[in-house]
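Only one protein chain is missing from this complex, and each of the others stays in its spot.
When the chains are written out, they are named A, B and C in that same order, and each has its own residue count from 1.
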Amino acid sequence: MRTSRLEAFSDGVLAIIITIMVLELKVPEGNTFADLRHATGKGLLSYVLSFVYVGIYWNNHHHMFQLARRVTGGVLWANLGLLFCLSLFPFTTAWMDESDYARFPVLLFGVNLLAAACVYNVLQWVVIGAHGPESPLRQAIGADLKGRVSPLLYLVGILCAQFVDPHGRLGVVIASGCYILVALIWIVPDRRIGRVAREVDSPD
Amino acid sequence: MRTSRLEAFSDGVLAIIITIMVLELKVPEGNTFADLRHATGKGLLSYVLSFVYVGIYWNNHHHMFQLARRVTGGVLWANLGLLFCLSLFPFTTAWMDESDYARFPVLLFGVNLLAAACVYNVLQWVVIGAHGPESPLRQAIGADLKGRVSPLLYLVGILCAQFVDPHGRLGVVIASGCYILVALIWIVPDRRIGRVAREVDSPD
Amino acid sequence: MRTSRLEAFSDGVLAIIITIMVLELKVPEGNTFADLRHATGKGLLSYVLSFVYVGIYWNNHHHMFQLARRVTGGVLWANLGLLFCLSLFPFTTAWMDESDYARFPVLLFGVNLLAAACVYNVLQWVVIGAHGPESPLRQAIGADLKGRVSPLLYLVGILCAQFVDPHGRLGVVIASGCYILVALIWIVPDRRIGRVAREVDSPD
Partner (left out) sequence: MRTSRLEAFSDGVLAIIITIMVLELKVPEGNTFADLRHATGKGLLSYVLSFVYVGIYWNNHHHMFQLARRVTGGVLWANLGLLFCLSLFPFTTAWMDESDYARFPVLLFGVNLLAAACVYNVLQWVVIGAHGPESPLRQAIGADLKGRVSPLLYLVGILCAQFVDPHGRLGVVIASGCYILVALIWIVPDRRIGRVAREVDSPD
């Protein structure tokens, strides 16, 4: 099975997820800058954060399938699982935003991030499994430090949102900080895959 | 006619259908787990079920058109008919969900599933007809047990929703069980097509 | 310039237009068949009609660009003009539907159809102009009877909606009949283009 159609379908779903979230930005009722600040509140921040996360997943998905040559039934379903987790972003982002970053919605956003990260790792294993341990993709991933650190940081965020400073805002602030930190770690695209991709392509 | 553009258009429509349903998930009014349960109710279950169904149709569509080499006018219209049936999923899912799985909306969801299954079969016949009885696709489909059993199970679900236990919930529970059962049957991708596809591609 | 990206972008826009209209179907408030009839009213009819029209445009667009080899700046803008006209379908369909097929909304729907047909003809001329009078596309179009009859039928519909039976429903019924008739005429795909496409492709 070719990878092109799986990529096209994923592109379509990710394009919709990344764009649909702008519909959450409510038009202000007044006509001034103060109205804008009041209406969007932290909404623009949430929108940027979710946009960046979907962008990161698209980038990594793009990198991974550049080295993939084969699609199996397992890859199709793991990919649909990833798209499912990402499709919940507009919902969890909207709740976090409308609740003004309350404890449980912030925790749930972390759970959504964690679920997406876990399913992405499953997808990676399944894709590697379809290509064998000697595949360029396996070498490109290597130790995959980022892929191991991210779930830990999400978990720290989730636990802080739940247990730190139950009557104040500190736990929520630390959790949000964790989510932003992971985004910053991933904004740098995966150089190793890029390098291996060049090596694989250049001999052709 | 090439199949690439028909596939791209179908991918676009399916990507939108599968993503648009998340907009039905209403943001809870409070900020706790109890509010989440109250707001989404069985909504998440309906969303998962419809997501899985669209995913199944995408997978099978993908498999079918991997073996298709020609597109005729009849294929274009049968494909549009399938997309039309699937485009009604967000509507029938939302009603089933908002009515809290009442009798008639559950029945209507089954009718929608049945209509999609019938049109998919028509599409399969038209595609095979365009390639001749000796085509790899014809051999790949073979006896097509799943394709024959699914409409029967949908029909059982529809009849149970209508006639079983008119004053209780049993009929609706059986109907929902039928719909979930068909989804589970199809989650295993069609190995026969995969196998024939490999045989067709490998001699090239 | 290659045609592939223009086709991909048009596919995306048409896929969204054709799918977004299902959001107009309001979920019924009760749980019975009568509630469904009351809630959707003529909504399903409007949805089917608009779905079929977008499907027809997609089919014809698909046929036309199968024979096109070159894209010029004029083609890009004529294509955007066509997409603009089609993007107004969800608006004009929704109004026609919510007004319960009142005189002016039915007339406006006809104006929208007429505008789309005119811009489609402009696009066809521009594409032919980019390929020269000896191009296969020019021959495939031939006399283009359908392309000439459709605007006339839309015009008849518009005039009937405006002037026939101002205090009754007859004008609106005739107009709707004209719109349905044109759809039926076009559902048969353009055999001439298909034939020429095969002739052009087969010598390769």
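The rule we apply is simple: a residue touches a chain if its C-beta (ideal position, glycine included) is under 8 Å from a C-beta of that chain, and two chains touch if they have at least 3 such contacts.
Predicted, not measured: the structure shown is a model, and the values here were computed from it.
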item	value
Residue numbers in subunit C that touch the chain omitted from display	1-2, 5-6, 8-9, 12-13, 15-17, 20, 72-73, 76-77, 80, 83-84, 87-88, 90-91, 94-95, 98-99, 102-105, 108
Subunit A, residues in touch with the chain not shown (by the definition above)	7-8, 11-12, 14-16, 18-20, 22-23, 25, 27-28, 31-33, 36, 48, 51, 55, 58-59, 62, 66, 187-189, 191, 194, 197
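One rule holds for everything that comes next: only the chains that are shown with their structure count from here on.
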item	value
Chain whose Cα mean lies nearest the overall Cα mean	B
Computed distance of Cα centres, subunit C from subunit B, in Å	27
Subunit A and subunit C, separation of their C-alpha mean positions in angstrom	38
Subunit B: positions in contact with at least two other chains	8, 12, 15-16, 20
